[in-house]
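Every protein chain of the complex appears in place save one, which is left out.
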């Protein structure tokens, strides 16, 4: 199969959001709507997709490896998912038959009836909880951290399902935006810090939940509001909506990297246009780190809005100096006679006629391992650029994420291994600058970062993790690799 | 299969180039290089691909439906194609088993040995010639116009293969850029008018031919020059190159639409950067058709360079007001509850936060049927644009192409049915303007269009076809539909 | 896929054994041996197959829809299943992705470590037990009755796994031959009545368990003995064997239909050759129901041994009057011009030259719905047979089986609806006779059927079910269809 992956590169040198979720209740073609909505969230997870629907009597599930379009665009696929309530999930996953066990929504027949759950995030004490559940006789069918929640619900002694669900969540630590389905209706909630996003919309009488507003746009729904950090919203089958705050009031700390890179530029997040925030980051960069150059060139496609902001602020012309192929697919066999770096050229090609003899500012969203940046700088030099000034629209990524983002272990993060000057040398740029963390907070609309209680989770930059990391701590006690194990979100 | 098609949209409202070709002689991994080169030409044909190689004794062929990456990225696929000479082809085609017969390179065992041919263009007297050949006992194995050339070669009485090949081409009318392989080496040629492009490069001792320079870039080869209109270049197995001009000297008339839309912006065509020409068209448009507006917005992705040119010339800010999904795939089932135009939203989504309350200039490369333009104007209005001024980076497309471009029949071309004012009304824009044909010629670097003998083939705009159209004329005599029949190129 | 199914016909009019199981401990290529062994048991279940192996540290599983050869003949498939212990299962199942959940061996990670189970039989109180387990928080991943056993083991409070396993079996009623794997070794057992078969063999130092002796033959193993009814045999990883009798001593009642039809004729069952038993049934028939005829003709292939016995006893010549196609595959589109009964001819064709003008005795193993018998009698008449005398090598099948055999509901069994005379009329035979139940007992070597305590389970003929049928009784109380629900075995 030919998977074209323009935002996040499979072999690539990017952090990757691990999931997108979508739910709808009260629409005649709930599953068709879920398919469209998940398609709009495809950039959040490209390796597997699942949809579960409920027709008032039965739950129906369909899962597949690959893109939404490859699995859910046929009439037959949709016809297998009848009913007016549906929820779905896109994720990164291992491929293959057994991998399907981990594709969400997960589903279980509880004593109270069917229970389906779609999860974006990562539970940081999943291993700890699982060990205890297995001791008591629980049998796990997946290796997903999400399944812990189902078993906690199944074994809770509270009388109502909602109470059992809250009872379960109280034991769970980490990041979770959840969309659940029961025979009574839909439950959507965000963890107390609201680390991963979740929005609520409506389309006629139907209620819609999604990771990003772009999924509402695509199905024609109207944005109502974000699900609040720590909020649990219950929608009954006849459309009655109730909001609960089982964890009390607490300031949220949503992931700031959603603004930098994960979300689509046409989404609205925290009340702000992602596109405008990225332009604002570019403008901050232009002020903080100006460059004496002829052209501003984005690393496509994610660097485009910041590059526009940088260009408009600096007055330098914005130009497409790198052309991205839209047919990326897998790696090709390299001919032995070829010149160096053919593989990066397969994806990006220099617009030589434009770049030749010019001093350029290159704008990218982040640096992870640094290998791609090095190749792109070389490509610009090979195309005749006289100077290459790299500007990055985020602070240095020094720490791994344990909240549902696929990060390399810390020792592979370039910014964890060297300072900015050494990084500039490593990628062979004439100069290198990152936006400051304060500049980033200004771009998202804050006067400044609240040091005592930051408004966002910025742990990947600051190392300040807002929750306990029980499984991590245990593993470090045992001298094991510092990798999250309940790794599926 | 999940075919993502960002430049040209399958269901879409675009003219489509029908083929790309690539050949290499003298490289140790010729087939691997052909695969990479064809991958870079994927935008010229996305439905089928074939590569034929020669190892000094035998010819090897492999063909497939779908993208290059889906068919030729495995080591096994390349290992089936040994040898230091290879040629390949990407094309649009009907899918399915029997469709494979039409996938090029076509191959035949002639009395002189194997003969492989890859063709970009369209032979406008193919039906006429085929009828005569079948009368004499020839059996055709494909429905491709290209096969006519092979049979003409097979039945020619001249003593050498080169003479038989020229003998065949003398009988052929229309557009053809060809790469052929024989046991003696490679032959590349362009029709006397050079309607379709073909360039020549080198990589060490290897000689490379390709439809566009971007394919040279991707394999690491250096551009030597274009194959000239009417030129036939022969490369022997030991690398000796000889140039022939069997048709005498004649001014060429390359396709001007390659500059407007077909070619990749990072290609060099006729000595000019395609990107710079498109920016120049945008600048001409800004002079010829200014607009009182707040923002310049491209219809992504093909409208981007012209929009940059328009913005820089006019001083209006360039902004991404439409975000294109990179996961297009097939059409989804439409939920009955959805709002209108969900399908166009699946591909393009308005950047509402940016557009709301603004007067915008929308830049697109061309209008074919007009249906997409209508939807995009509506999308901008739904997102709150107060005025929408559409500017098109080519003159009105009034005539079908019979030289290897997939055009709807004339009666479906919006510009053949109405004048510009009516078109503006049809697409519901506040204003609509096309660049003039003179502006287009200025943008490609000519002082003016030579009316007596135009420097380019611009038949789709002017109706002035530079060759006879024998099959078309016959069909019109018989009162049949004016469709090209030898339809494969 | 082209599934040829000569013993049991998919669309057919036969009872179907629902499972075959195989296990081996102590062989270097345990999984390869399991694949071969299951292949020899393919007639016991043709729709799905699974193998689980253990390499001393980890369990490995592979499951597939279709035949053993289609799923486990590649070196790669076997290489995915390392270790010296393996167990596998063939079964009938629903096809499709989700169906894979029900393919055995089932596997669970218990607190005591991995636990794999392969089951032939049917648990007749599975629904009752499952309801209770779910109330306590158990989450079922399949719809298989077998999973009940795993949850009972997981939640048992006994200290050792063996005790927990026996504790679980004490709660279970019905038919089960089981092969289980734990990190300590293999456990094989049969229910107290030994309804379904299970034999034990050895090959060098390896211990082998299988449903039938033919699977021992095919892997080159030697038959040691049958696992006794109510016996539980434990084999440790280092090969130590211990036998347990947790249910006390009790006379067994193995399924008599295994001799009539399910087992392969080259298997030894209960110490007797299945082929010889079937010949003996034919001989009994010849004595009980002679016919004045010219030829004895078997309905291929299952009727062949009984027909040989009938022919030898009666002195009539044995001939192949019906030729069976070995390429059955799915149903074809019927041409409208065709004569009647083309579909049965696709599978069976009359040997007209032989049959014409003859009085024939047709021998079949059983009559279920009677539709196939009717067609075959007609085919013989169309081929010119002057008289058709049908003789059946089993008593009338009047009752459904709830012990792991797929039977139609009782109302569809021809023998439940009418007497022998009416059946003869229905199938349009000149005469019809069934072997008596006493004759059947003589053929398997008993002096006579012990009415108080029959030596075999013959419930399908006699209606005397040897266990409680809890789920059935509940359903009948509720007025529901009398179908077994924990239907997977």
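So that you can tell them apart, the chains are marked A, B and C in the order they are listed, and the count of residues begins at 1 in each.
Note that a residue touches a chain if its C-beta (ideal position, glycine included) is under 8 Å from a C-beta of that chain, and two chains touch if they have at least 3 such contacts.
Because the structure is predicted, anything quoted here is derived from the model rather than measured.
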(Q) List the neighbours, among the chains on screen, of the chain that has been left out. (A) B, C
Q. Out of B:100, B:418 or B:473, which touches the unshown chain?
A. B:100
Q: Tell me which residue among C:78, C:401 or C:457 touches the hidden chain in the full complex.
A: C:78
Q) Which of B:49, B:150, B:198 or B:255 touches the chain that is not shown? A) B:150
Q) For chain B, which residues touch the unseen chain? A) 61, 63, 97-98, 100, 108-111, 134-141, 150-151, 154-155
Q) Of the residues in chain C, which ones touch the absent chain? A) 1-7, 27-30, 32-33, 35-36, 39-40, 42-43, 46, 66-70, 72-75, 78, 203-204, 206, 214, 217-220, 264-266, 268, 273, 275-276, 301, 304-305, 308, 312, 317-320, 323, 325-340, 342, 345-346, 349-354
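Here, only the chains that are shown with their structure count from here on.
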**Q.** Magnitude of the superposing rotation for chain A and chain C (Cα, nearest 5°)
**A.** 180
Q: Going by C-alpha centroids, which chain is farthest from chain C? Tell me that one.
A: B
Q: Send over the residues of chain B in touch with two or more other chains.
A: none
